[in-house]
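Let me begin by presenting the structure, written as structure tokens, before commenting on it.
And now, chain A:
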Amino acid sequence: MESLSIVNVIIVLTIFFVSLGIAAYETYFERVVAAYIQDRVGPDYAGPYGLLQPLADAFKMFFKEDFMPAKADKLLFVMGPGLALFTALLTSAVIPFGDSLIIGGKEYLVQGIEVNIGILWVFGIVALGVYGILIGGWASNNKYSLYGAIRAASSNISYELAMGMAIIAIIMTSESLSVRAIVEQQHGINWNVFYQPMGFLIFLTCAFAECNRTPFDLPESENELVAGYHTEYSSMKLGSYLFAEYLNMFVTSAVISCLYFGGFNYPGMDWVHATLVGLAGETAGHNIATFVGLGAFFTKIFFFIFLFMWVRWTVPRFRYDQLMNLGWKGLIPLAVVNMVITAAAQLSGSPLIGGYIGLAIFLIVFVLLWPLTKPKSRML
Partner candidate 1 sequence: MSDIKMGEAPDGFEGAGFFATSLDQVVGLARSHSLWPLPFATSCCGIEFMATMGSHYDISRFGSERPSFSPRQADILMVMGTIAKKMGPIVKQVYQQMAEPKWVMAVGACASSGGIFDSYSVLQGIDRIIPVDVYVPGCPPRPEQILDALMELKKMARSETTRRRNEPEYKALLESYNIPVLEG
Partner candidate 2 sequence: MITNQTVVDDLVTQFGTSVTEFEQPYGMLTFTTIPEQIVEILAYLKNHKTLKFNFLTDITGVHFPDVEEKEFCVVYHLHSLENNVRVRIKVYLPEANLHIPTVIPVFVGANWMERETFDFYGIIFDGHPKMERILNMEDMDYHPMRKQYPLEDATRDDKIDALFGR
């Protein structure tokens, strides 16, 4: 086995701390975005522009009394938030944040670990994310928590299917399970979203559901279940749950950017690379270009994080059965259709045109068949 070099360790640690930092500051962004959307100004007392707000929250929660409900399952009650945080952190390991750095003549990938099943890893860990909520909600011995936990579990399982099928369509075009390979195929502006717009929409919807964000935030829907699965949690255990949610959001945004928006690719990257190499020399130029790519990647991530928040403060949430209906009767068939279209387009030799023709055919057939499938009018 190749021994880990110090550079790799540094990269891994950087990724770890950057994820944590971003997740912490997402809470601040959430507050500011919410405030701005609602014609308010948001936090501005804690430090300049309220920038220390996440720190204040974290400190407060660390020093808040730790409650253990009398009838709670002690071990699981503690395990729940830990598990949620742990699974949320694991995913960022396989995300290729940037191209590569050349240090001392050796090339290092800006990525935790490069495995050839990266996308499956992401998928597997996301599937595990629900345990934290499920266990915590059950262990609290509170009906509202249990309802929240059950809602979380069922929605996660349901939306994983559609998500998986959307990913399969991506795998078909990229012919690899490695996230890095998928990203590298979308060189320049050759992004997957142009090939599979429908797949992107499906994936995005499922991502919202997997992160439990509005309109799919049923597990903690404030006005129905008080605080859902974390009703009984106080202090840093609550903090871990909230933190895990934001971490998930960050990772999910990163995954969306990788799968559909070319990760660290951006239009004109070859030109930038060539110019930088010309200006600063082979090694330095390449490294700077990597950092530019990193910047592009983070721009995309932040856009999606913003999108998450933007949608959250706009739409109402679903009801439990509607959520299930959308997942099982809407997204899964669509994902299958998407898979078929992608496969056909792939075989046709021209994925882009074939994809759009397939989509158009599907839409036409759907609209034509619509009057037949229409259920009995529910409204007056």
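Selection rule, in plain terms: all candidates are chains of the complex that A comes from, given by their letters.
Here is the rule we use: a contact is a pair of C-beta atoms (placed from the backbone, for glycine too) under 8 Å apart; a residue touches a chain by one contact, two chains touch by 3 or more; residues count from 1.
Keep in mind the model is a prediction, meaning the values are calculated, not measured.
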{"item": "Of 1 or 2, the one touching chain A somewhere in this complex", "value": "1"}
{"item": "Interfacial residue positions of chain A with respect to candidate 1 in the complex", "value": "31, 34-35, 38-46, 50, 52-53, 55-60, 63-67, 222, 226-227, 230-235, 238"}
